[in-house]
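What follows is one structure encoded as structure tokens, with my remarks underneath.
Missing here: one protein chain of the complex. Every other protein chain is in place.
And now, subunit A:
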Amino acid sequence: MLQVIKSVLAAFLGVQSEKNRQQDFQSRSPWPFIVTGVVMTLVFVLVVASVARWAAS
């Protein structure tokens, strides 16, 4: 699970090491990556929105 989160974060930044990439593609199903990606995108949007709301208040 930690590996999946790390890879999604790497994807957010756009930088991934070749070693981790190889490891990710050992995984049998893509679903953990997709679900984690969607959830973390939502979290990111919420964080940005609340920072913007805090800055505007």
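Here is the rule we go by: a contact is a pair of C-beta atoms (placed from the backbone, for glycine too) under 8 Å apart; a residue touches a chain by one contact, two chains touch by 3 or more; residues count from 1.
Criterion: contacts and distances are computed from a predicted model.
Engineer: One chain isn't displayed here; going by UniProt, is it "Isoquinoline 1-oxidoreductase subunit alpha", "Ferredoxin", "Cytochrome c oxidase subunit 2" or "Branched-chain amino acid ABC transporter permease"?
Structural biologist: Of "Isoquinoline 1-oxidoreductase subunit alpha", "Ferredoxin", "Cytochrome c oxidase subunit 2" or "Branched-chain amino acid ABC transporter permease", the absent chain's UniProt record names it "Cytochrome c oxidase subunit 2".
Engineer: Residue by residue, what part of subunit A touches the chain that was omitted?
Structural biologist: Contact residues on subunit A toward the absent chain are 13-18, 55-56.
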